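In this view, the complex is presented without one of its protein chains, the others remaining in place.
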Amino acid sequence: MNMTKRLRKTEGFKIVGTRPQRPDGIEKVTGRALYGADLSVPDMLHGAVLRSPHPHARIVSIDASAALEMPGVRAVVTSADFKKQAKFFMQDTLDNCMARDFALYDGHAVAAVAAKTRKQAEEAAAKIRVEYEILPHVTEVEDAMKPDAPILHAGRSYRNIPEGNNANVTNYVEFGHGDVEAGFKDADLIVERSFKTAATHQGYIEPNACVASMGPDGRGELWVTTQGHYMVRDFCAPFLGLEESKLRVTPSEIGGGFGGKTTVFLEPVALALAQKSGKPVKMVMSREEVFRASGPTVSSWTDVKIGMTRDGKITAAQAKLRYQGGAFPCGTIALGAMTAFAAYDLENVQALGWNVMTNRPMQASYRAPGAPMAIYTVESVVDELSQKLGLDPLEVRLKNAAKKGTKSSYGPTFSDIGLVATLEAAKNHPHYRAPLGPNQGRGISCGFWFNFGGNSSVSLHVSPDGTVAVTEGNPDIGGSRASISMMAAEELGIPYDKVRTIVGDTNSIGYSDTTDGSRVTFTVGIATIKAARDAIRVMKGRAAKVWGIDEDAVIWEDGAAKPSGPNAGEFPPMTMEEIARNAFKTGGPIAGHYEANSDGAGVSFGVHLVDVEVDPETGFTKILRYTVFQDAGKAIHPAYVEGQMQGGAVQGIGWALNEEYIYGADGRLQNPGFLDYRIPVASDLPMIDTVILEIPNPGHPYGVRGVGETSIVPPLAAISNAVSRAADVRLCELPMSPPRVLAAIDAKG
Amino acid sequence: MVKVTLWGSLRSATGGLEQVEASGTNTREVLDDLAKKYPALETVIAGGVSLAIDGTIYKDAWFTPISDSSEVVLMPYMAGG
Amino acid sequence: MRFESPATLEDAIHLLANAKGTARVLAGGTDVLVQMRLGLVTPDLVVDIKGIPGMRDITPVDGGYRIGAAVTGAEMGEHAGLKALWPGVVEAMELVGSTQVQGRATMAGNLCNASPAADSVPAMIAADAVATIEGPLGLRLLPVAEVPAGPGKTTLTKGEIITSIFLPARPKHSGDAYLRFIPRTEMDIAVSSAGVSLSLGPDGMVEFARVAIGAVAPTARLVEEAGAALVGTQLDAATLDRMMAAVRAACDPIDDKRGTAEFRTKTAAVMAKRAAKTAFARAGGKS
Partner (left out) sequence: MSKIHVTTTVNGDTVEYLCEPTETLLDVLRDRLNLTGAKEGCSTGDCGACSVELDGRLVSSCLVLAAEAGGKTVATVEGMAKGENLHILQEKILEHAALQCGVCTPGILVAAKALLAKNPDPTEEEVRFWLAGNLCRCTGYDKIIRAVLDAAAEMRGA
């Protein structure tokens, strides 16, 4: 096979599609893998943060003198120890790490201490005297939009905010096409509903943690659990006034991120403490700190109106979405408004969105940020319309499904997408026909996510024994080192166990965007395949030299160089091992590399089916059966694709049923722990069945699409639709905790 | 000329137009021309945008080719989980 | 903080009686350590009682069982005799926390922590369990219902330790059960709960019944009217409705992050109904 014909490969894979063991597996099952809090270095100090107990206050003064007198204390830092930033987004992120002039939420960092032990640091932090002028606060989106609401910062709104909004409203977006008012006139039935969703947390099990050190020469080292070590450097270097290359950031193993570790919290603080104390400083958040002061997702308040004909055709659809994203402006609302109607082929569609600031922590990304809460509302109304019109909810979705050539609700025309195939798979699955018992209901929902491309670097080194070391720049949050090794092995034509992939630090591999947007298998995959091709080019050249033939007369097949035909000469294949063994004699070490700036990640759709049983006397919802259908493009390592589908579904189940940020009237978070922030436990769940569809993405050499995020989108509506049918009352607020469900059942009479 | 569709809330920057014309053969030229013709778009573009070209979403890399027949949609910059 | 693990009860009482500042008894530690970690309590003295003879024993006494203060939930669940006699109490204790917590948590600790939502307490009250309390002034016996005084408060005085809990013998054809409502299937604190213990007469009718409820008042409480409603019946629907009404009338819950007062009241009655049915079936009752 000629290389030029192998630009795209969709079948005949030898390694892609199998389920080998992950390269970091042994370390992880033996307890040897090192996560953020697992590193200790000699002469290390421990940091602790003093946090505001007030949701909104002016910081009048900070007096650290008593703290500095405490045993073991070596340094105290406040916002005065960081460089002011010119860009709003940078300054916001810095101000979120350390409050400047104003404490904006319960848990907002105000000062930090480094001491010999964690206990000493905590005790000293408690001795820092902060004088606050307490200001009125607001934590709920509907309150924050009221004309007389307390204002967090004035002057932060974009210029296009419609009149009548207060200064807490920072972003306003509009998407859609057609004429919704005209469309509603053609409808036989219009359903209009108002929905709310609570803020949820990514709930990664590993708290945020890092170890920082700074030399007197201004060089810094940071060990950190993060989804993007270059991102950490992009923030920390300017915050500390360092040149980027003087700050080397090494990512630890990461104990879960889900978007929550795509920004910084402790990292600049640890560096500042290290700078001031002259010693390495370790910082680890407690679970309470993780909940109070990292970045949960937005909460939402949305009105949706959809019109449908008697036979199930949607004539018009409109959504008004309002997201609160915490104490600083954020753009998640745009993603919500873009994704709300993405699953549908609509003539008349409009999505309007407002972002609102409140006295809550600055939101961070959470798996398909903005999409789950938007699509929940739309899929709920589509379900109610189907129910009221006596139509099969799956057929209604098929009738209106977006497909190739559909002008999407957010503007562009879709190319190859897999929604119809995914819906058909659900329709033909035995789950959809299985009988239901009393108090049971079945729910369905579509989901959508964009998936991203972006920048990633890969170096592929051929060792003298012919094995391969791949270095990439994206922290592995879900098994990506396995899929990257597989793609390298596939392309090189060698066994999987001859390849080992590691994640390099910021100074040992080129820039790589954060591990987010379901982009790693896609983008790093492209870079890996191209790096492998680069190495193959070198190896073919070496073989050509040895054979004394033209480089173009050599092909690469099954891990060996071969002459391209009898005209090229009669030589037995030269294996990679042989080429590698002779590398130093034929021209030096062999490597390939590629720095990708990739696009065409390919959007992905999923459909979830769920059966629930609702206890009419307590409002308790039991998940009986769950099936996920999702288009994965090509599944490189199907077990980890299934894992993404299952994990996203279960996070969505938690969001639908029990997870929520609960603020008291005092503006304080009431449930900052795993006891009362209730993520699903093993006994809450059935097995999560998966059906992977493989509709190749033309934008990737092997057809890969991102798979990580779409799976959290459908569960919210799927479960809400199932509960609504089981309880025979429409639920419009998440989470559907038992008190809320029982109240709805009782109100129905 | 390339026809560029804007997301709704940007219409205030173009005097109410949802679709505008810009000249150029790649992302950079088209965005530069947009910013020149509609100065109110300049800060939006400088802050980072994405472009969908014939259905595929691109971040703001300068040299992605655009032809006059391309479907071009200006979109907000994307962030993910 | 000082940590002591005395070898005798006398030493433990002496340490606690003479402690300056805050002292805590450590049995399973699953509440005390969490409170220390969250900064809710900063003890000056912690006295580990696990090394004291008898504290880890389950001893048959007069047809019932004396359960040492340091016996864990897991150990109770593994004790066939205890489980056969008081399945509801054992069940209640086994609901406290995770498997990991079960390996440490004790019934006496659950009682002394004095949470209104403690799982084992309504079951013990329904069982008419008695705590043995030893202190500087000697030994006294106190019905379990009289140990908690309010959220986080007990009627124990300085230097006193609960050394064991006695679950009495019971007539033939008796049964008990405990149920709680939580939003998940595990790992939550009870939002409402009920323990029911009953005995049947020769005619198969309920001859005697105690119903206790948890998480719906400052302390777990016995609802005498609810127990009385069951007597002389085979738990027909009207009886259960009367019993549930009595339970609801006895509820005086708060609204909080775990549930509204209304929800707690409604579900406490549902838990009591379901527990009563289970206890009745365990007693061999037929309706």
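Labels A, B and C are assigned to the chains in the order they are written; within every chain, residues are numbered from 1.
Just so it is clear, a contact is a pair of C-beta atoms (placed from the backbone, for glycine too) under 8 Å apart; a residue touches a chain by one contact, two chains touch by 3 or more.
Everything quoted here is computed from the prediction, not taken from an experiment.
In the full assembly, the chain not pictured is in contact with A, C, by the touch criterion defined above. Residue A:284 is the one among A:49, A:161 or A:284 that touches the chain missing from this view. When the whole complex is considered, the residue among C:59, C:99 or C:287 that touches the unshown chain is C:99. When the full complex is taken into account, the listed residue touching the unshown chain is A:254, out of A:64, A:97 or A:254.
Looking at C:37, C:158 or C:257, the residue that reaches the missing chain in the full complex is C:37. Touch with the hidden chain on the side of chain A covers residues 19, 21-22, 24-26, 28-35, 37-38, 40, 119, 202-207, 253-258, 284, 286-287, 477-479, 637, 639-640, 642-643, 646-651, 673-675, 679-683, 685, 687-688. Interface with the hidden chain, as seen from chain C, comprises residues 1-3, 5, 26, 29-30, 33-34, 36-38, 46, 48, 50, 72, 74, 97-101, 103-104, 185-187.
In this text, only the chains that are shown with their structure count from here on.
The chain pair with the larger count of C-beta pairs in contact, out of A-B and A-C, is A-B.
Annotation for chain A: no residues touch 2 or more other chains. Under the contact definition stated at the top, not a single residue of chain C touches 2 or more other chains. On the chain C side of its complex with chain A, the touching residues are 38, 181, 183-189, 191, 256-260, 262-263, 266-267, 270. Every residue of chain A that touches chain C in the complex is listed here, in rising order: 288, 617-620, 657-658, 662, 670-671, 674-676, 678, 680-681, 683-684, 737-739, 742-743, 746. Residues 159-160, 172-176, 202, 257-260, 262, 331-332, 334-335, 338, 350, 352, 365-369, 410-415, 449-454, 516-519, 597, 599-601, 603, 699, 708-709 of chain A are the ones touching chain B in the complex.
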